[in-house]
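Taking it in order: structure first as structure tokens, then the write-up.
Only one protein chain is missing; all other protein chains are in place.
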Amino acid sequence: MDIKETRELLESVKNGSLDIEKALKKLEDLPFKDLGYAKIDNHRELRVGYPEVIYCAGKTVEQVKGIVEFMITKGNNILGTRASKEIYEAVKLICPKAEYNDKARTITIKNKEVETSSTYIAIVTAGTSDIPVAEEAVVTAEIFGNKVERIYDVGVAGIHRLFDRLNVIRQAKVIVVVAGMEGALASVLGGLVDKPIIAVPTSVGYGANFGGLSALLCMLNSCASGVSVVNIDNGFGAGYLSSMINKL
Amino acid sequence: MDIKETRELLESVKNGSLDIEKALKKLEDLPFKDLGYAKIDNHRELRVGYPEVIYCAGKTVEQVKGIVEFMITKGNNILGTRASKEIYEAVKLICPKAEYNDKARTITIKNKEVETSSTYIAIVTAGTSDIPVAEEAVVTAEIFGNKVERIYDVGVAGIHRLFDRLNVIRQAKVIVVVAGMEGALASVLGGLVDKPIIAVPTSVGYGANFGGLSALLCMLNSCASGVSVVNIDNGFGAGYLSSMINKL
Amino acid sequence: MDIKETRELLESVKNGSLDIEKALKKLEDLPFKDLGYAKIDNHRELRVGYPEVIYCAGKTVEQVKGIVEFMITKGNNILGTRASKEIYEAVKLICPKAEYNDKARTITIKNKEVETSSTYIAIVTAGTSDIPVAEEAVVTAEIFGNKVERIYDVGVAGIHRLFDRLNVIRQAKVIVVVAGMEGALASVLGGLVDKPIIAVPTSVGYGANFGGLSALLCMLNSCASGVSVVNIDNGFGAGYLSSMINKL
Amino acid sequence: MDIKETRELLESVKNGSLDIEKALKKLEDLPFKDLGYAKIDNHRELRVGYPEVIYCAGKTVEQVKGIVEFMITKGNNILGTRASKEIYEAVKLICPKAEYNDKARTITIKNKEVETSSTYIAIVTAGTSDIPVAEEAVVTAEIFGNKVERIYDVGVAGIHRLFDRLNVIRQAKVIVVVAGMEGALASVLGGLVDKPIIAVPTSVGYGANFGGLSALLCMLNSCASGVSVVNIDNGFGAGYLSSMINKL
Amino acid sequence: MDIKETRELLESVKNGSLDIEKALKKLEDLPFKDLGYAKIDNHRELRVGYPEVIYCAGKTVEQVKGIVEFMITKGNNILGTRASKEIYEAVKLICPKAEYNDKARTITIKNKEVETSSTYIAIVTAGTSDIPVAEEAVVTAEIFGNKVERIYDVGVAGIHRLFDRLNVIRQAKVIVVVAGMEGALASVLGGLVDKPIIAVPTSVGYGANFGGLSALLCMLNSCASGVSVVNIDNGFGAGYLSSMINKL
Amino acid sequence: MDIKETRELLESVKNGSLDIEKALKKLEDLPFKDLGYAKIDNHRELRVGYPEVIYCAGKTVEQVKGIVEFMITKGNNILGTRASKEIYEAVKLICPKAEYNDKARTITIKNKEVETSSTYIAIVTAGTSDIPVAEEAVVTAEIFGNKVERIYDVGVAGIHRLFDRLNVIRQAKVIVVVAGMEGALASVLGGLVDKPIIAVPTSVGYGANFGGLSALLCMLNSCASGVSVVNIDNGFGAGYLSSMINKL
Amino acid sequence: MDIKETRELLESVKNGSLDIEKALKKLEDLPFKDLGYAKIDNHRELRVGYPEVIYCAGKTVEQVKGIVEFMITKGNNILGTRASKEIYEAVKLICPKAEYNDKARTITIKNKEVETSSTYIAIVTAGTSDIPVAEEAVVTAEIFGNKVERIYDVGVAGIHRLFDRLNVIRQAKVIVVVAGMEGALASVLGGLVDKPIIAVPTSVGYGANFGGLSALLCMLNSCASGVSVVNIDNGFGAGYLSSMINKL
Partner (left out) sequence: MDIKETRELLESVKNGSLDIEKALKKLEDLPFKDLGYAKIDNHRELRVGYPEVIYCAGKTVEQVKGIVEFMITKGNNILGTRASKEIYEAVKLICPKAEYNDKARTITIKNKEVETSSTYIAIVTAGTSDIPVAEEAVVTAEIFGNKVERIYDVGVAGIHRLFDRLNVIRQAKVIVVVAGMEGALASVLGGLVDKPIIAVPTSVGYGANFGGLSALLCMLNSCASGVSVVNIDNGFGAGYLSSMINKL
């Protein structure tokens, strides 16, 4: 809102053509709920019907419980990521319909139906060990209302496995590639498809993978265009961003 | 193409319902032109009307000239990135309509009109020094047929400058954020808009920015969702990917 | 003490206007107590009434106990940082009024009242997971006699939360910003306030945060002026330095 | 401004107790001047009489000239940092009273007198080679209206040189320590004085100093309390922050 | 298969000189078995009689069991690497002849005899602590049908131990050097023998070995020619590659 | 030579069955020529007819000239690597048949014919910019007597280019893969061929390639077996090692 | 032994002036005992009466026991470093006089008296947490026959503690400085004393100390001359080297 618009708004208030509550609505800052240790953003939910998200790592069981308790009063869907089994058990006590995906380490609470997209997101892994990160992306994309196709264990060491599934991948609207070790799958797919690729480096591997640094650098330096990268092991981020693109 | 489809194709050839040339077309690998030192991909152009792209860094003037000479016989638009002035002068001799953007260090040769998208890409920089990288993204996005809005010098050190332009940014279909130093602009925008953000870390800064590593790590670790990252100073990559998303 | 002053002192001793003990006092090095495994500095306490500080990490329970036993004979306040519960239990046996803050992992022993400053230190966190480090800063600042305002969970992913508390932050004399992941909060606040900011990167995050390196580099490369940085997770250091500045 | 205050403001506008222009003043965003490639912040100047600052690195001569041309119409003092001699020559043509400090590589334009603080900032270097960074801090601190004491070449390799100047350092209100190589001077001074220390690691040194990383890590890990760190070679940042603290 | 060959193949199908199944065989992609979480490559086995390999790290016990269950139906030899004792116990239940090497942490299942090479691979370690990595190489090389000579604990700190065994090393067809700490053994051997050396840096050591980085960099920078490097602690990779070279 | 053999040798000398000069021959250390600033190894040449190799980087023109002057008296072939044009000009003065490859930056002096291997080495690059490093490998392999096939610009961004040349690559005895950026070509080839692969990471790329680190880590972490790695840009090392393997 | 000396030796054998056994003695390589998994060097012991040293980390209990069992048959003193309590218990069973220092984590077995040097080694630590590393140096230096002075907890945060003990340090023949965090003590001492300093960086600290990297870089970049560095936490190395220098 620039100065001119603000002046007009104030003039409308002054001459009574705009009542105070409506003006307030336009001027007010984004509201949120303050729990002391956490401030819950009510804003997005109002606007786009998105589920609430709780990043559970580094929060105590009590803190997560408190946040969930407040959120369920709103009736929205809830997604908890990086949740230990212990946190899930505590959440389940206050919300019996909470579900736990132990590969993805996510808690989901479905309070209302989400309409599912007609286009789909392809979520592709290089190996079996990358599946937990991919599952976090799957759970995220699904609770945000996206159709997902899983294509797992198609890494470049046996590239025929990839070609076999290329048709399914090519028909996706957006592609998430989850790979550890050298992460070459992102580059190879980048040269084979004409869709945006979100690359997720994983910490899978050993030795000079340095906790996922090898896959991260590989993906950032991809010689193929159309590839962007999120943080190491960040399945949630890839799921969220792919949802955003899938719904464009 | 899976085994079943391939068997059917062969049967069609055998029983004469598919002639050899058409079968060949389906089976053949993607064709390309071999110049010896470079293999030019004719494929994408045929499929999507994309311009040809030449990454000029690390190529000799003679090599770039040879590639351009072949490409212009095809009648497509051409984009040369990371091109020195010297390379441009040589290209101009064989193609007088070649244009040079000296901030972006790009050569563009427009051989046919490109239809421009109705939706637009917002290309945002934190500072004045990030403009060259942003311009590479702008030139790329434009030659791929996208409408672009430039929003420059709105970094978080004076955050009111950003808020002033927020409306323009929010109405874009996809956002490119170009920032050096600590790269915080990507995170801040990620919290303010509901569109995919492609973050480009730049090597702008000094000391412990370690050639762009600070902005890169900052962007990868963004606390805001919806942000993905391309390589340091990779304006082309961001322009290409944002074009891909803008056209979805 | 320069040469001229020293000559005058010696002349005063020679002519008897200064007795040997007083001269000695001026000349002697700063005294300390030697426990063998640790040398306790009596100096600061005499001068400024500061509490004694014990960095407990890497010390055995027996060593911490020995240091506390000596310190309590002095009647000063005592602060133990990075203290395990086990160390606290041992200290409590010899000093029942010792208190433990299990978020901050600090032991405090209050032997005398400390006058509290009229101006205050704002201690701000980006997220809920940064609270333990912030609490170490709070405990430190308070035992050194400062008034503290906690502003927690106001990170840039939901920047309206920050604006809502901006007035409280702006009225502080000095600001401590505790943030992990990309640490952008320090830069954003640096552009919004006109007070010295002490930034504390935390190891909160995952993947390419590399144990706090991402936030550290982000804060060091802040495009906003007025920001300086202490070590990763160093809540004590920030509390101590902010106390020093608050009391100027 | 929270919702309650905003509602009251709107009510005052409606009932005429506050006129539109005054309301606008309270609501409007921070204004700035838009030069296209740069947005100049008029805000701070109005509020605090600070000089304008231009970070010249990465800007073209034309861009710096354009910014200076606009700024001098305001009558404020101007500080250009990281300015090449070439930029200075161009600025001098449009502003003859511009001065250049070739050690600090700064341009200063003094359009009005600045009142100087009574307390002073001690700016200390470990070696002769650290002087350019220190001078950038000195120029910055002085144009912001601070008294400065230079204490140069007192590194720990000859610690008696430091002790000789300790009195001058101790009487400062805040201390800037500029050191390369291993940067130990910051820790040593941190143990000797009771004032806030802003440590500036420099890239002075060779081999495993890795462009200033050795001094940076040393200073961040200082065993002495009261030390915080700015970016490598960031004399401006240290000068600015020390000014902020000196004026508390 | 290039375009000409493909056309000829199609023509042979059309004119009946090649039946569909044979054509299919030539055209079909490399086949594999899809277990959902893993795609097992049947290809190599058919072609070269190699054993199947399972990288067990990051796979659940159930996943490894499922893979083994499928593989043993094929009658090939099987090698599981990075296998915990727990995984081995589970495998043993379904395949009693499975054997476990607890230094190498490998599972081997021998379903048929492998002919052993006449030439041998020398597997050399610098110290006793490097033996587990070397054993992984030994197990791998042996199950792929190679004769192996172990030469352990001949590091350069006591170089006479190396000279004593030099004859055995020199008569190998290819040499695997396993060394941690500074990894100098690879360079020294590189200067003494005239055979390809595969260097395996290990994470053995402490302090500034940074998890094997010191040995890795040392080996990559070897002043002696004829040395190439595999990943840190990658005994399997060295065993596999040395087998490939030994059989040339 | 072990103790037993040495005793026998001494007994043979004592009883006159072996004359002193022959015994000396067996006992003497490997001889070399001492030029003061360099010790030239005569040994390998005697044994295997290899050419002499001079690494020219870091040596003065005078030093290289001196070394060449001595070497040409021996009549062997000579290879100079990392040679500037200036060094070549100086060498040409004393040895007119010296040739310079300005892509590879090598000097070659052919004094005698080398028999060429029947099997060949495939030297493969991902891009055009990787050619200089590949050419160093080619020149090296050829002067050591190997047949070489160049396969350039077949990187994974257009993987059909690679498949088109796969037959030529597969029939090589050993493969050198030269790639910068993310270096994925090594992994992809590793999954497609059954021959030893020597991967050479190059410093080609920009941003987060960190001087070749991205390709280096990618190649070290290759998910495909049979890949080992030499130093960044080390064309000579790859050429030498591939020659060693090709001649097994 | 050069060629001339060898010829003379052979002539002496031939003419009988030297018997075969004596010649053999001169020619034979350094002997060692081969236990299979370890080769024990008998050499040093014969020459200099040094104790045997076992680096226990990465060795199994059985391996250490086996090595000790062999060594004690020789009657020498034995030093085991990085030994767990569990290893000690096993060793004690076969050698009851074995002693364990649980700070240094060393096992010592004294089978004969060692003469103690008249000059002494000063072993200095910055903090209490550095003591375990220092004790490893102390134990090592003592069993190698050196007199040692411990000066603990004299870091630069309270530099008067250092000055108080400076006389003792200055009279040492060689000084070992053990320090973590920023490791500044080595530089400060280097400027104050005129004796060789062996600096041992420790992993003591947190955050950006990166496992001792901060102290390591600090010490390597010391502005004071006369300082050299051993590996992080390498108390044994410092003890050994200081012994070597102390006995010159």
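Going in written order, the chains are labelled A, B, C, D, E, F and G, and every chain counts its residues from 1.
Here is the rule we go by: a residue touches a chain if its C-beta (ideal position, glycine included) is under 8 Å from a C-beta of that chain, and two chains touch if they have at least 3 such contacts.
Keep in mind it's a predicted model, so treat the numbers as computed, not measured.
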item	value
Absent-chain contact - pick from E:208, E:232 or E:245	E:208
Touching residue (missing chain; options G:54, G:68, G:133 or G:230)	G:230
Touch with the omitted chain, as defined above, among E:95, E:114, E:168 or E:192	E:192
Chain D residues that touch the omitted chain in the full complex	127-129, 131, 152-154, 158, 160-161, 163-164, 204, 206-210
Residues from chain G at the interface with the omitted partner, ascending	1-2, 44, 47-48, 53, 164, 167, 173-174, 194-196, 198, 216, 220-222, 225-232, 236-237, 240-241, 244-245, 248
Chain E residues touching the omitted chain (full complex)	126-127, 155-159, 181-184, 187-188, 190-192, 205, 207-210, 213-215, 217-225
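By our rule, only the chains that are shown with their structure count from here on.
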item	value
Between A-C and A-F, the pair with more C-beta contacts	A-F
CA centroid of chain E to CA centroid of chain G, Å	38
Junction residues of chain E - those touching two or more other chains	2, 29, 31, 164, 216, 231-232
